[in-house]
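Comments concern the structure below.
All protein chains but one are shown in place.
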Amino acid sequence: MIGEVVKKVIKNLDGMIRDSELGEPFLSSHNYRTHPFSVENFKPICLVKSDRKLAFVDGGNSELLSAPNFSIQLNRVYFNIFEGRSRIQSSNIPQAIEFFSATFAVFKNNKIFFDTSIFPVSDKFDKFVPDESDLSFSSMDRRLMVGSSRADISRVASIARRFAEWKFSRYVIENELEKGDVLVMDGTLRTAFVNESDYAKEAYRVSKKKSIVYSGLSKTSQLFTTTGLSLLGAIRKLSEDSRVGPLWYYHPIADSLSPEHEAAFFIVKLHENAQRVFRYEIYEEQAKFLTLGEINEVLCQLCINSCDASFPGYPYGLIDADANARIRYEELETYRVMLLSEVSKLGSWPKFSRHIESKDAHDILNMLRG
Amino acid sequence: MYKFAHIADCHLGAFRDPVLRELSLKAFQKALNLCIEEQVDFIIISGDLFNSNIPDMGIVNQAVITMKEIRDKGIYIYVIYGSHDFSPNETSIVDILSSAGLFQKIVKGEVADGKLKLKFFKDQKTEAKLVGISGRTLGLEKEYYEILDRESLEKEKGFKIFAFHTALDELKPAFLAQMESIPVSNLPKGFDYYAGGHVHVKMEKKLQGYGTIRYPGTLFGYSFRDLEQNADGEKQGFFIVSFNHMVKDVHFVETKVCEYLKFEYDVSNKNSTKAKEELVDKVKKLSVKGKLVLLKVSGELSGGKTSDIDFTQLKEILLQNGAIYANINRNALSSKEYSGIRVEGKDVHEIEINLLRENIGNVKVKEPKLKGEKGTNLAVNLLNVLIQDKKTTEERKDYVERMMVMSLKTLGLTEAME
Partner (left out) sequence: MSVCGQIIAGQFGKILIREKSGEKIELGDLLVVEEGENSVILQVYDLFYGSQISQVARELISGMKLEGLGAGMEFLEPQLRNYILAESKAVLRISEQKTPKMLPDFFGTVRRIEKKDLEFLSIPEKPIYLGKVRSGSKIVGVDTYLNGLDALSHHILISSTTGRGKSNLVKVMLCSVLGQGAFGILVLDAHDEYYGRTGKGLKDHPKARDNLRYYSTNPPAGTNTLMVNLKSIEPRHLEGVIHLTDAQQHAVRLYRATYGDEWIESIVRGKKVEGISPITLTVLQRIVRVSLSIYLEDDEIICRNRVFSNAAGESTAKDIVKNLENGKTIILDTSKLGDEAELLIGSIIANEVFYRYQGYKSDGKLAEKVPVSIVIEEAPRVLGADKLASLGGNIYSKIAREGRKFNIGLIAITQLASVIPPDILANMNTKIIMGNELLSERHALIGSAAQDLSDDDRNIASLDRGEAIVSSIFTKFAVPIKVPLFEDYLESCSKSVEKRSNTVFVG
């Protein structure tokens, strides 16, 4: 019986995904001007000699304690530098920074705001962490709300990490890279939150000053085409149908008109054996002055770095950055215990627990399930 | 058919007592007379003809007279040194008599390329080939056997006799377990006759690869232990061997020169007074006329001193009753009240060695040669040097110097002192 139902589900889905008609790229209308799909937009990535270095930056955060009215998180931002496949030792700034963020609900101007305080793990990290004053958000900020519901404090708490990535990138550019080098952030260059663009601008400024290409590569993409297909899936289909070479990039897809997303978009396939393609963005002000050869050179370096067997087609530098930025469960537990211990010492557990327990029923149920 | 006599361990001059000395000589004379009677072609003496390298000249004189008689009858005497009648430091009587032509030493060899090559001596009459290795004190001849070129000896053709003066590990009686000895594998194989000496027990034992190895024992003995063995029934004598190109017959000829009586008395659980009374009573009742009497008193007196027993008196009683000689062995006698150092041993020599062996550990020295068995041997050698009497014709200062020179040589310090 169930088998029959499953068959029906798949048949229905199969019918819905009609990639014979790719349509056009579809991004939210007023901020982007899209370009129709065209085989001409595929360009091969040719392997050339280059001594451009690539710096990869990624951050991670994880919640240690949470309640509807507060969230304590551990945040980490990490960078590495590669020249082709070889790692370059950094020496001028710490390779990773860590800080705790404590976000709590405050009542201001008749509204609930979520304010975040920053606590660097070491004094050495002070200058790399975002300003607390930039981390006050209205719980009813549309960009943060979930549907019509107030923003989730946990999500708001994670914004500090994002700001830290921008700020740290700036210092990476300033202290570790030279003219012509490339910085690759994990994720899009789009700034989504209040004050985020200030951080982005500062990073861009420094990169422009030093002639360092500022870019970002997204692991995932939620973009679509006008026929309901995923944008990346459609371009892949197009590449397969067009028998484009083993390494390629697709550009242009759309032009950004938004000051919150100053990027030129590329879809890239970085390894011949790669199944996946990724969205790659270059700071627009730089991209428009890059020649095709320079773009090829940048992407070529990315290709060289994207040959790791564990994830071909995805830059190894980002694999490494992700691994080192990630907050692991074991770390969480250690810190959680330390925090709870301090709470207990203060005698504040009853106070804390009242709020924590208003949110943790799900966890209890999970625990009961085993 | 030819014949030879195999004699060993005569130890002429061993006893100080004139009676015993005379008996010893008598046994020797008897043996040589028997050789004449048996019409032997030659005599082999496997060491210890004399009891020291320079024995009493009176004894030597008597022995020479007897041996000259043998020689005059055309019977050759072939000898090797024993552990007693050889000295590494000075000439021995055996050398002198050999030089005089009275007998022939059959030990001659040289060390070449680390091997000791021995030379055969051929008996002209019988064409028997004789060769041998002498004995030395405390078994020092061992090192000769270790480097002996056996192969050349074994290859020699003809009727061969090997004379040696050493105990063999495999054939030592149990009571001689402490005696220095060598393994039989040190002897060359394939000889027709092995003429052994040094072990004062008559023995004929077959060993794989060697045939029969023979020790004739003593003619009379050289210590009271020998005399006690004689009294216990141990035969004294020598072998007569008939041969042509191989041994045809071997028989033992006795040289008993007196009757023995051995009496043992245990003083355990008796005090000295009672022991004395009983001993006198028993001794008086012994039938000792014409006998060599050996009285052994042993055990632990429950009271009184051992010197409470008048052994001189006991001896006198025995002699008065006709004993030709009386010896009282008190080595195993002790008293509860007065315990001295107890050392086991069948004779003085063995007691000396055991005493040194047991107490050498108490002397703290660094030099390895003065420790353990090596130290014991050195002490015994030194004792043997220092025990020598001044010769009658020797000046006192010469005697002292001789003692010094020999002592230093024994201790291996001659070069250092120079």
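For clarity, chains are labelled A and B in written order, and residue numbers in each chain start from 1.
By our rule, contacts are C-beta pairs under 8 Å (C-beta built on N, C-alpha and C of every residue); 3 or more make two chains touch, one makes a residue touch a chain.
Computed from a prediction, not measured in an experiment: that's the story for all the values here.
Asker: Of the listed residues A:Phe163, A:Tyr199, A:Tyr214 or A:Tyr316, which contacts the missing chain in the full complex?
Answerer: The missing chain is touched by A:Tyr316.
Asker: Write down which of A:Arg33, A:Arg87 or A:Arg205 is the residue touching the left-out chain.
Answerer: A:Arg87
Asker: Check each of B:Asp17, B:Glu37, B:Glu127 or B:Glu143 against the chain that is not shown and name the one that touches it.
Answerer: Going through B:Asp17, B:Glu37, B:Glu127 or B:Glu143 one by one, B:Glu143 is the residue touching the chain not shown.
Asker: Which of A:Glu21, A:Asp51 or A:Glu272 touches the chain that is not shown?
Answerer: A:Glu272
Asker: Of the residues B:Gly58, B:Gly158, B:Pro173 or B:Gly322, I need the one that contacts the missing chain.
Answerer: Looking across B:Gly58, B:Gly158, B:Pro173 or B:Gly322, the contact with the absent chain belongs to B:Pro173.
Asker: Where does chain B touch the missing chain, residue by residue?
Answerer: 81, 88, 105, 107-111, 114, 116, 134, 136, 143-147, 150, 169-174, 176-178, 181, 183-186, 205-208, 361, 372-373
Asker: Considering the whole complex, not just the chains shown, which residues of chain A touch the missing one?
Answerer: 85, 87, 271-273, 305, 307-312, 316, 320, 323
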